[in-house]
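Reviewing the structure listed below.
The other protein chains are all here in position, but one chain of the complex has been omitted.
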């Protein structure tokens, strides 16, 4: 079963746009994007739930009748809290060359759709466009797709507990995935 | 007279951002984008009013004093409900090659401005960026422009009754218009 | 001291997303974008405070530990009201060739974060993507970055009193800056 | 003059032999050196379609166009004459025409202000006396102008080669057909709106080849349109294959679907009554009038890059069939890139409603967003992709163009075709496409302007007449 | 055949002399003409890795792949045989395979509907009788198929050159090593999920060079991974340099990190018990079984563009080390652009948990987002950038490949390497990289298929054996 589908089968209630819960989600994602664009990676880690399940499935070109082509086995990213933590720690050493000097990135998050799971978690779908450039390269790179995020409240704060980054690429047009999506 | 102008001469009242009517419009367009990005074309058809007037005028490069250069005679799309219905039906045959395998698209809808017409229809202007890629091509395609949409309430549901897609291209940079804008 | 930092050291209170003040800011920036995209440059000037301080610092590639690399001395734009006024006046002569025929532009403003300064000014951070194309060129140009804006109320109207355009480019990929950011 | 590498010339020599066997080396659809040579030997020589007179009806009206990749302004001068001027100032070369279309008495170069009339003549420059002293002869400093430009029924063609034959000679037997389709409407024809342009990762010859007699693709590639009723055989008894392929010499080709006089069905391309009555029986010959009357649709190409077609379609199925006539240019951009131009064409003097519906139908079928053309773009791109493969080049991969050659068809050369040219019936043959590539070779292989030829001469010259299975 | 300019041939001649001195002209990493010649002389001749049988287990299963830049479909036919068919219809050349992977009995070309079996044979075309009359021989119109395709332990390689030697002969002493690593798992191996592909502004030879024996970069470039504990010496007493460089002839190379039998530490590549017991002592020789048992990790290359590696890593530090095995293809795209392909490989029949963790570890270390590979991509791109510099070309800038040549190393040729090939110990030498470029030269400089060679022959032929400082 497709990892993407599994999740969306849980019962949800739609959250009205403009409601308080809606804005909490939007604010969360906007501030998360800010932290990532500003390379405040420790701040970013602090926004993740210890049980985070973070994946970006590989996508293959399939016929129309076969659906969007997301793999249920292959992932660009397939991370938990510890592996994300390791990645951040590594990026903060003096030897993470691909991202030092860091890419210049800008994340555009739009098209929010918010729902609530029965258990209380919030479920947010949004569109993601990451603009990226490195060094003095003048060929801009784009990472484009949809995010499906689950946010869970802990001590009054929302934390990201589940993310699927559903990219619109079958071949990545960026030399590496040194940035988080 | 320019087709774009004709419309905007009707009397409108501005709708406050954040109001209920505003969110109804935003939600409509966000969910419409979702339906299109997910190739749920029948769902999309169900969002169109039977009287839909759907056009994307050709744009030519004109001097500053001559305005934005939208044609009042030439259109990339010049559709009514029946022709859109035909298009969808055709895309769902097994022989719509240009879109099978389907493009991977992502629609970013931002910069909403909402107003109400005297008769009750809602008028929404928004910015549109469509990211598109096909097969294993690594040259991304962008379709960029503004939308002017009229939404009409029927049985408690908003339906799209008029659309103008005002593209920022004088030459299209996509091999075909196999996707809806 | 970095020009960008200087500002952000002033004490601010966060403005809740969805609040009236939030929407005033969003509406301001959305309507500003509309004025610029439609080449209504006089309308745009009318949205600027007489004390406007408008800058786009040059960005250089620096190591991760050295921060984002914005110059505190070098600027693509370093403008006040009079110089912006001169620019607009010049663009409206018959001889501003680079922008006549005008570029076709589309500004996408997203990821709003609003705060209030002690004195009452509003402080807005947002993400900016400008799509630009000229004549019959088919190589699209992007200008991408973040904006830090201060808005001040004068006679019930918000006016832009300070802007920093923090581009994500170390080399500009647009032949000129004939458009405002 | 551009000097091709010996390997390229060798390739072209071999190509001729291969073509006689009904094959085409796939490499021709994506090769950097062939592309350069095409620009040099085809697009600066051949008659190229630039636009229609109805786009520039008044003196001073202009539109920006391309010949090959090169920028020209198609402009009706103050003297009423239409010219194609190279859009490059004679001083430093800057572009003098700023907008894509408009009306101008003068083109003033933005760089230093040299000013040209809409005839291309230099008329002034700032500080002329101070700057140029006694040498102020402006006559040699006008904009470069295409040496030949002619218009046929409002369709404007130009050639950049002084040695080019007249347009009539160039068109050969195609002229009779153009007279038939565009020379019998009393008020004349006009294009609606502005041309649509799309960049495509395809070689320009992929669509040109398609328009040169590829009926065969319709039944499968466009099956989605028959399944949804967009295309149907509007002629009742006759069927899709009931038509002629007509070779017209010099690489031009015409597909013509006809309906017998005694069979009920559409007349005059399927136009409605209000349009049919605009056609005059006296403007051309009786053969041509009767010919148009019993023609349901057509697809034609003028070598190298001009295509045109007309068929009745149901784009909006709440209505009856509507005739859609579109004209196309396949602009070469790079070995694997082109720009597709589309215009919608309509008789003048029709009702607003018909004008709108024929436009909607044209754009809804044969434009970038058209229900036909969308799908055409896919193989055009994938052919180009395959043609760029090293392996295909190394093994000299050949495409199969044998349909209609001896033993390869039910289609036969017929003598009763109502018009000039070498005609085949049915359309299940690929002689028109072979003819396109043969003419291409004639241009590519000769330092001089290739002579005009009747279709028989062209085939015979290539030794293909003998091998053809026809009549 | 592609004919290189004399200047290019001169460059290749000089290259050989330079290489004997332990240098490489940097130009080789970014040059348009060398790139074209590589496509012609290497990628249409050499055995190229296409995929693993586990990707297409059933009849009709297919995946789209590239040989060089050229599009092929790797498909298991209805006859059970695997073929690589060129994805281009024999009629007009359109792509016949629509999706990236799937199962198909038939490939139907969208353009005109010619239909091929999954064996590549043409089986039908619309209106075949009407269109082609008596010439309906379909046997000559099948899809072009790679003349050679062989599979070794499920790893599928193909060559486009009819003159290519057998895969075994091509692999030389590499075969023994592949048998060792992939020929002893009883249930066999499989890839997990789909390959990841990334476009990179790098020449394909930069990673190929790296995989051909570049241990030296690990200590500095990848220092972030040791600092964070992702990589650690899992062998306790031994250290990173405790390994062999093994030249295997024909440009192939193998880095092998071993752990002495008496030293405690990981066995069988660091796989856990549940996996270790899948390895059989009887499928290959005892040397190979013992060899695998005491191998901790390896990095190998099959000339030209296939890389593979295995090491235990801690991607998720809440767990113990997990063995990650990945296979790679360096697809050439342009002089300064490539596509990196990554597959994760796993023995069949393991627990779901181990399968997931080995996958996570592979992708977390050696993929586009991997903590190692991210940093590799940086020098690969910057080498390519420098190699394109006019100055570097003009002064003939040479890179330093002397490590391990006479007087240039502590590494020595050893006789006690437990396996075939010419082995050096320690890994602080660059003979494998020199060997890669030497083989490259042999392909590039010869019109005929270059003969297979033992590593000794290859070095001797190049006069490099003498100059090497090794034993």
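Here the chain labels run A, B, C, D and E in written order, and each chain numbers its own residues starting at 1.
As a convention for this text, contacts are C-beta pairs under 8 Å (C-beta built on N, C-alpha and C of every residue); 3 or more make two chains touch, one makes a residue touch a chain.
Every value quoted in this text rests on a predicted model; they were computed, and no experiment measured them.
Engineer: May I ask you to name the displayed chains that the omitted chain touches in the full complex?
Structural biologist: Computed over the complete complex, the missing chain touches A, C, D, E.
Engineer: By the contact definition given up top, give the residues of chain E that touch the hidden chain.
Structural biologist: These residues touch the chain not displayed: 7, 26, 29, 209, 216-217, 219-221, 241, 375, 378-379, 382-383, 385-395, 397, 399-400, 402-403, 405, 407-410, 426, 428, 469.
Engineer: Extract the touching residues of chain A with respect to the undisplayed chain.
Structural biologist: 95, 97, 100-101, 136, 138
Engineer: Counting contacts across the full complex, list the positions on chain D that touch the omitted chain.
Structural biologist: 1-3, 39-40, 43-44, 67-71, 86-88, 90-95, 109-113, 126-127, 129-135, 141, 144, 160
By definition in this document, only the chains that are shown with their structure count from here on.
Engineer: Using the touch definition from the top, list the chains contacting both chain B and chain E.
Structural biologist: Chains that touch both chain B and chain E, as defined above, are A, D.
Engineer: Report which of C-D and A-E is connected by more C-beta pairs in contact.
Structural biologist: Spelling it out, more C-beta pairs touch across A-E than across the other pair.
Engineer: Quick one: chain D and chain E, Cα centre-to-centre, how many Å?
Structural biologist: Taking the average C-alpha coordinate of chain D and of chain E, the gap between them is 48 Å.
Engineer: Let me have the rounded angstrom distance from the C-alpha centre of chain B over to the C-alpha centre of chain C, please.
Structural biologist: Here chain B and chain C have centroids separated by 28 Å.
Engineer: If you look at chain D, which of its residues touch at least two other chains?
Structural biologist: In chain D, 98-100, 197, 199, 220-221, 375, 378-379 touch at least two other chains.
Engineer: Can you list the residues of chain C that touch 2 or more other chains?
Structural biologist: In chain C, 18, 100-101, 108, 110, 129, 135-136, 138 touch at least two other chains.
Engineer: By the touch definition up top, name every chain pair that qualifies.
Structural biologist: Those chain pairs which touch are A-B, A-C, A-E, B-C, B-D, B-E, C-D, D-E.
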